[in-house]
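Following: one structure in structure tokens, then a few remarks.
The complex appears here without one of its protein chains, the remainder shown in place.
Labels A, B and C are assigned to the chains in the order they are written; within every chain, residues are numbered from 1.
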Amino acid sequence: MKKIAVFTSGGDAPGMNACIRAVVRGAIYHGLEVYGIRRGYNGMISGDIIPMNSQSVSNIVQLGGTVLKSARSKEFMTPEGRKKAYENLMAHGIEGLVAIGGNGTFTGAEVFFNEYQLPTVGCPGTIDNDLYGTDYTIGFDTAVNTSLEAIDKIRDTADSHDRVFFIEVMGRDSGYIAIQSGIGGGAEIVMVPETRTPLKKVVGTLKEGWTRKKTSSIIVVAEGDEEGHAAEIADKIKSQVGDKLDIRVTTLGHIQRGGSPTAYDRILASRMGLNAVEGLIKGEKNVMAGIINNEVVFTPFIDTIKKQKPIHEDLLRMVHILSI
Amino acid sequence: MKKIAVFTSGGDAPGMNACIRAVVRGAIYHGLEVYGIRRGYNGMISGDIIPMNSQSVSNIVQLGGTVLKSARSKEFMTPEGRKKAYENLMAHGIEGLVAIGGNGTFTGAEVFFNEYQLPTVGCPGTIDNDLYGTDYTIGFDTAVNTSLEAIDKIRDTADSHDRVFFIEVMGRDSGYIAIQSGIGGGAEIVMVPETRTPLKKVVGTLKEGWTRKKTSSIIVVAEGDEEGHAAEIADKIKSQVGDKLDIRVTTLGHIQRGGSPTAYDRILASRMGLNAVEGLIKGEKNVMAGIINNEVVFTPFIDTIKKQKPIHEDLLRMVHILSI
Amino acid sequence: MKKIAVFTSGGDAPGMNACIRAVVRGAIYHGLEVYGIRRGYNGMISGDIIPMNSQSVSNIVQLGGTVLKSARSKEFMTPEGRKKAYENLMAHGIEGLVAIGGNGTFTGAEVFFNEYQLPTVGCPGTIDNDLYGTDYTIGFDTAVNTSLEAIDKIRDTADSHDRVFFIEVMGRDSGYIAIQSGIGGGAEIVMVPETRTPLKKVVGTLKEGWTRKKTSSIIVVAEGDEEGHAAEIADKIKSQVGDKLDIRVTTLGHIQRGGSPTAYDRILASRMGLNAVEGLIKGEKNVMAGIINNEVVFTPFIDTIKKQKPIHEDLLRMVHILSI
Partner (left out) sequence: MKKIAVFTSGGDAPGMNACIRAVVRGAIYHGLEVYGIRRGYNGMISGDIIPMNSQSVSNIVQLGGTVLKSARSKEFMTPEGRKKAYENLMAHGIEGLVAIGGNGTFTGAEVFFNEYQLPTVGCPGTIDNDLYGTDYTIGFDTAVNTSLEAIDKIRDTADSHDRVFFIEVMGRDSGYIAIQSGIGGGAEIVMVPETRTPLKKVVGTLKEGWTRKKTSSIIVVAEGDEEGHAAEIADKIKSQVGDKLDIRVTTLGHIQRGGSPTAYDRILASRMGLNAVEGLIKGEKNVMAGIINNEVVFTPFIDTIKKQKPIHEDLLRMVHILSI
């Protein structure tokens, strides 16, 4: 293998730049030439492929977002799109790919590999931490800390006004951000898609706190909770408790995607980027380079997409114990 | 004057604790006894009035929110409520008040003073910076920096995805937060209640940027803009530009109220708290202790409520120049 | 077991409050009474032992430092001191202890247990991450992020002036903080006590970078490096490279001990505190409750003190690869 290319695809995540840097410098260290593909699969199709050297990735380890830009590509879902992509890669002599992204990225990579057998190793980059085959994904730790800082700020005002706050965090199919930021932020309740939290129970907890003269409360809701968005849940609760409680709602939104990555994410991303390059060299293909129990583990793309990552039951239990 | 009391009222703002500390220690320095009234006018009515000493305000200068808690009081709007409040203050021998808050707080203080002539000096505490009689209000600088950090994070993801973001910040009647965080955050457009920004102009600016291959844009909207909330404005724009632009909306919400105050707010709040105490001692009453051009200025409550603080026209002009 | 007590000892670490909170609420959840001992072993000896309830630990999860205060105790090193401590604990009916701290704390706990057989479980709380028996210690992640933010700031000025910076971070016997903040901060070289980095090699790397027109460089030095403190190392380097390079030194110092804990530290601390209580209930004694590969592991105090925790060799290798 002499030439590889790297790209970021799907939703961006803090730490993607640290990963790109590790891929580029790791490749150079091992004597490979390395290219960057801009805007994910779209750039592959349009031929937006640029040579990268050590300087290309100077001073980016601390930046949020992705210097290679990212996108979701409809055209790559068509055989024609993938054909063009393959031809462009061949024109550059590229023999291996590092794909940084999440579920959608790996779904595309899987299909592409089955058609063209171009060795591809993935790095899990998504703030949601919802990929099977790795303990943590790039961007998750930063997103949790961003949410936590927001919760800390909101608690200042919640306490000053004796209010109940419903705070919606990201996680369409996954409660990881909600649980971790909820425990870290001292939330009374955390509502996640993976388990049912009956509204009766929420009302009960709030009433009980109210009896104990606990006048402010934080409830963290993952956007994908089965009871609906935070605003809907808050409305239902209001209709049950009346105006005894002063209830407010905040949806944290896109701030969770950005920001300078934490130490954890920079190191994780650097390891994964390097592991992906060294994996390619050793002949890995059609797999994601995850880290489980501090060891590199290569998991077939098909498993990362299809298999369900279990939620931390013990953490959910902790939310309850720590809020008494 | 031997005994004074301090309270916070209305929406909380970062720096209120620094102000309380300065009132308490300033009072002690000048040989006064000092009380804290909890939950604003509500505590005055219910008699929730506690003696404070130097230790009561140790280690609070850095905290968001208010250790005396805050509230809006309906009962204080009634003559009966104010009578109870006055009797409670008399029972404690209180001869002067420091009221930390905004418009609503000073409206109440004005009425109360006219009925009972209890000397009261106000400290402007509101993140909105919408009070006449002072260049800046306690909490404004922190709120601007909080908004700015959020905008910085969102720009990471906006750039990575070539998106247009409408970001709504606080300011029901005032565009101060929007303008300052917009300039600081490199926004293309800032929409504020004080001036009309026709949607045509917004569409024009976006289209022009799109022609220049400027693919990401930030538009900061004050919540009180005459065109509606950010989400409504974004919908109108979408209907005009179609899907050429990938438009997203984020409402920053209550995070802007909390957080550890900036240096500016801690110092401003400390000065104002001390000025209020020294004002009371010198016989000031029914006025707010503001700072204009770095000098203490006492402005009658009635003016702080009625008079309109002009917006910085030159800053609005700068938004335009700096985004070319 | 009906009554337990918790204390913090040795150098404080961010997350200790989250751990105290988890011990207190975990104990209450399991039907135990719980006491707090102030100022570590000193408070045990002087009888500074206070009852704690759920409210005692409200709103502390986000605070740096320790609300129970900490100290190093000379008197506890004497049999007389420990006798007094034991008598005070007995006077309160305390049947189990949770000790939050590092090496020195567990050395004391080990001796105390051998003399009096009072069941004690430790929680690893030290920013240095130098304890055998756990992957990470409470406070380490926060200290690394604090160092990293400082390095990010210094790189701004290093780049603007084409300077070489030697940055000293904490870690008398351990290079964990140095390695992680070095990788995260994009350092060219990391010097740690566990391995020898010959000055010749440092000079070589700097000269080589200089040849490649790389004009700014960051070298992270753990305070316990065998070549001396950062200032000494910088002086030696200067004498070899002359004034071709503009070399500066910064020692980060005590800021690394403080600050609001990261999400990681709050969650780790919460888990460890709860694990310690549940360990005591199940009969654990004279052990530390660590977490290895995401599982609770109880390790005898004697091992946590005597056994050496190996450094991450692969991370040191990464520093080199990523700086090319």
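In this text, a residue touches a chain if its C-beta (ideal position, glycine included) is under 8 Å from a C-beta of that chain, and two chains touch if they have at least 3 such contacts.
As the structure is a computational prediction, the values presented were derived from the model and not from experiment.
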Which displayed chains the unshown chain touches: B, C
Residue among C:Lys2, C:Lys83, C:His161 or C:Arg212 touching the omitted chain: C:His161
Residue in contact with the excluded chain [from B:Gly125, B:Gly139, B:Gly171 or B:Gly185]: B:Gly185
Given B:Val164, B:Leu274 or B:Ala289, the one touching the chain that is not displayed: B:Leu274
Footprint left on chain C by the chain that the document does not show: 8, 12, 14, 39, 63-66, 69-71, 146, 150, 152-157, 159-162, 165, 248, 250-255, 257-259
Residue numbers in chain B that touch the chain omitted from display: 21-22, 25-26, 28-29, 54, 59, 61-62, 135, 141, 144-145, 148, 152, 155, 159, 180-181, 183-186, 260, 262-264, 266-267, 270-271, 274, 293-294, 314-315, 318, 321-324
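Just so it is clear, only the chains that are shown with their structure count from here on.
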Chain closest to the middle [Cα centroid of all protein chains]: A
Farthest chain relative to chain A (centres taken as mean CA coordinates): B
Gap in Å, rounded to a whole number, between the CA centres of chain B and chain A: 35
Euclidean distance of C-alpha centroids - chain A vs chain C, Å: 28
For chain B paired with chain C, centre-to-centre distance based on mean C-alpha positions, whole Å: 39
Where chain A touches two or more other chains, by residue: 152, 155, 159
